[in-house]
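Just one protein chain is left out here, and the rest sit where they should.
Chain nomenclature is as follows: A, B and C, assigned in order of appearance, with residue numbering initiated at 1 for each chain independently.
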Amino acid sequence: MSKQITTLQAINEALHHAMESDPTVLLFGEDVADPEEGGVNGASKGLSTRFGDLRVRSTPISEQAIIGAAIGAAMAGMRPIAEIMLMNFMTVAMDMITNHAAKLRFMSGGQTAVPLTIRCTTGAGFGTAGQHADYLEAWFAHTPGLKVVTGATPAEVSGLLNACIFDDDPCIFIENLPAYWQKGEAPADPGARIPLGQARTVRDGGDVTVITYGPQVAVASAAAEQLAGEGIGVEVIDLRTIVPWDRDTVLNAVARTNRAVVTHEAVRAFGVGAEIASVIHEELFGQLRAPVQRVGAPSSAVPYSNPLEKAFMPDADKVIAAIRKTLN
Amino acid sequence: MSKQITTLQAINEALHHAMESDPTVLLFGEDVADPEEGGVNGASKGLSTRFGDLRVRSTPISEQAIIGAAIGAAMAGMRPIAEIMLMNFMTVAMDMITNHAAKLRFMSGGQTAVPLTIRCTTGAGFGTAGQHADYLEAWFAHTPGLKVVTGATPAEVSGLLNACIFDDDPCIFIENLPAYWQKGEAPADPGARIPLGQARTVRDGGDVTVITYGPQVAVASAAAEQLAGEGIGVEVIDLRTIVPWDRDTVLNAVARTNRAVVTHEAVRAFGVGAEIASVIHEELFGQLRAPVQRVGAPSSAVPYSNPLEKAFMPDADKVIAAIRKTLN
Amino acid sequence: MTSANPVQPDKTVLLDMYSKMSLIKHNDETARKLLMSGRLPMIYYSPRGQEVIPSAVSVNLRRDDYICTIYRGTHDMLAKGVPLDALWAELAGRATGTCKGKGGPMHITHPESGCMITTGIVGSSMPIANGLALASQIKGDGRVTVAYFGDAASNIGAFHEALNMASVWKLPVVFVCQNNRYGEHTKFEKATAVAKVSDRAASYSMPGIHVDGNDPLAMHAAAREAIERARAGEGPTLIEAVTFRFFGHVFGDADGYMDKDEKAAAMAADPVPRYRQWLMDQGHASEAELAAIDTGHESAIKAAVEKALAAPWPDPSELYKDVFTHELAPA
Partner (left out) sequence: MTSANPVQPDKTVLLDMYSKMSLIKHNDETARKLLMSGRLPMIYYSPRGQEVIPSAVSVNLRRDDYICTIYRGTHDMLAKGVPLDALWAELAGRATGTCKGKGGPMHITHPESGCMITTGIVGSSMPIANGLALASQIKGDGRVTVAYFGDAASNIGAFHEALNMASVWKLPVVFVCQNNRYGEHTKFEKATAVAKVSDRAASYSMPGIHVDGNDPLAMHAAAREAIERARAGEGPTLIEAVTFRFFGHVFGDADGYMDKDEKAAAMAADPVPRYRQWLMDQGHASEAELAAIDTGHESAIKAAVEKALAAPWPDPSELYKDVFTHELAPA
């Protein structure tokens, strides 16, 4: 069995490889340089020492300026990686991300490109409560011009991050904070890129297809494992890229199982699951044995209290309940 | 036939009535006071003269400060109406709106309320292009704690705006800019409130139900009119409130017609239509004669060039095409 | 102990300040012990070393005055009067907490004592403070609002917009920047293009006061001046109170990014025992009086912690309450 590394190590190695292989790759964000310990979680440890203060910069707490600087540098031919510490802080840079990064290529008629990667972490389960744990991918998925990507294992995170960095369009790369310290197989090559727009079948199963991404891949897999014991075959698909998402893989899979569940940690209402479910119904109408079930967080802010946080997060039991609904 | 007024007049009269009837109602935004002509479109003309500079204030161009001030005043027992000139400018105040206004009641365990109404205008059709015409209701609908409301006629705008102003939760009130100068029946009473969460059946029809809101109500009605000529009965439902939306009215209607189309001016992908369509499929599975069709803008920024802008906006022809799809 | 302050507050005020400082210090020590022992895991930003600032500010405030604070805010809350029992129950995530356990350490709210919001977003205390002050200006209730924030927060847009608006509208608000020399792991100088945050007041035609935030008398004088100005309707003030955080950014912080000598020197000059000694030297209080204050707080904190840890958890149905005024139907 190959080397096991944490998601943090995978990110750190991918960043090293990207900066090593292309001098136009830049990194900036709060505390990312080594004098500031290479990020509060150490994701960028070693980079400023190795690649210098010009390319790797700790910034003021100024998210609009961080994303603006990344957009401008990208327009001038660089490949900046801008780190927004937590996804909720994207809100203070929302104009830069959605009115500018997302639209400049289109509004300029293709004259200017914004090959920018915005890394951010998020995720409940840490007791960080209402303003530090939201999954907001649905906002960005609804904003034409942005690619939205997230990985489920260290190797996946590495390959997808590399793909984003070298993609010529702005990418929102979402990292699950609780997963930072989880281990998994190291990528064969820290420079390997996983093509955007291609989903991954995590596990085969003939009865139901569960479509998910990010931390919910592990949750869905646990649910599948449990149901396997009952002889229920659950297929798990990791979308990897939410925009553009892999319609073919999803539709072909559901065309086989005729049952589908979509699950994400984000709030269920008006979430990404609604788009996936709608397309499945549009394309496979008449073939489905049950309506597509959607699992997600309830419509509240992320609560602090531990039992509330547990009740808030979609867990294996909730995914199993949704799967059973498709089987009745 | 009763008095005809423009949407602008309806808003102006509703604001006058609200400020007259309740001294805690405040209004601030860019240029809203009379020395600045009561707003660039005159929506608030006369208010500062009548109610004074303490309650009606033109602000600096500082959307974070505008919404922040509105939140604080609301927590202290006022009913502020904050005007964000155009919906795209909400992006610079996104933290205040989504991390604060939306969450303070929940995060404080119900100790603090934010009875705030954020008015904004938007809408394509004016050649204002990429950064001045977006419909972003899906973002706010996906943010627990916000109510999202929009009206389709002067009387509806008046009644719904009044309901928002006197609602105890933060409301995003979306005004369609092109509709500002369109006339319609005046409300019987400028203080009348239309309860939030109750949809309106604009037109009956036995064959297909079209669910929509805002400017698309007129578009859907035109489509219905045209198809009536062919003997196709199209029911048109105006949601009025996107959050909370009226599931009963929608589901009861579709349970009768067994065919549904959802249309909005916003980008189709990951839009509000996906949630509505998903719920219809979840609740009426097996009863539908066709998959719910979704109409919305394509996945690009709002284009400038007139023919492109026309092609971008969902018009009656696109709604008709979607309706026909449900009939085949 | 030096002080820019000519007029010295009377003994009750001097002791009141000490009492608040002692409460904050002991509360923080208890919090860190509980974390260390694993008895109460939580995300915690120690205010240790910054006790003087909110203590000196709060003795100049009325109970009905408002404060807006941040994740690093237990010192600001306690100084303003947030009760220990409700505070600890919230830190423990219990139904009896200030926020029923829904908000947690970064969102403590207690309107009864004037603590209107604790935000986890850098800079966001300021625009909201303006709104509270705006309401007071309209109602004429004479209240003052204090917005607390850190040095690094002076580089974010919300700071600029809020101070400009507060000045244009002459709002009764006081902006208190607690400059503890670091924003997370980044040194003040590395992120901030001005030597003194207080100099930025000039951009808003607002008085800017630069004060040693660890000097109780100087801090008291600065706070009183600003609060009186606000209450008199003469507009906002920006106070930069220089201080230091003894235990890094967040509990568990390795401090590897810190200047060790700087930290050692700051801790050696711990403002709480220093002020305690000064009170005795000046004959304002005896060792016994001060010890009584300290032990009083210690036992109150101990009792609050035990009560909190024995309190009930919120029911899961709480997820559907307080989102809106009306309760949601469970999805």
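Here is the rule we use: contacts are C-beta pairs under 8 Å (C-beta built on N, C-alpha and C of every residue); 3 or more make two chains touch, one makes a residue touch a chain.
Note that the coordinates shown come from a computational prediction; the quantities given were computed from them, not determined experimentally.
Shown chains touched by the hidden chain across the complete assembly: A, B, C.
Among B:109, B:123, B:273 or B:303, only B:303 touches the chain that is left out of the view. For the chain left out of this panel, the touching residue among A:110, A:229 or A:286 is A:110. Chain C meets the missing chain through residues 155-161, 163-164, 167-168, 190-195, 199-200, 202-206. For chain B, the list of residues touching the undisplayed chain reads 30-31, 35-37, 40, 58-64, 88-89, 91-92, 126-132, 268-269, 298-301, 303-308, 311-312. Of the residues in chain A, those that touch the hidden partner chain are 26, 54-55, 57, 59-60, 62-65, 67-78, 80, 95-96, 99-100, 104-113, 144-145, 147, 168-169, 244.
By our rule, only the chains that are shown with their structure count from here on.
Greatest centre-to-centre distance from chain C is found for B, with centres as Cα means. With centres set at the average Cα position, the gap from chain B to chain C is 40 Å. Chain A and chain B, compared by their mean Cα positions, are separated by 31 Å. Taken residue by residue, chain C touches two or more other chains at 97, 99-103, 107, 119-121, 157-158, 323, whereas all remaining positions touch fewer. In chain A, the residues touching two or more other chains are 88-89, 91-92, 129-131, 269, 298-301, 303.
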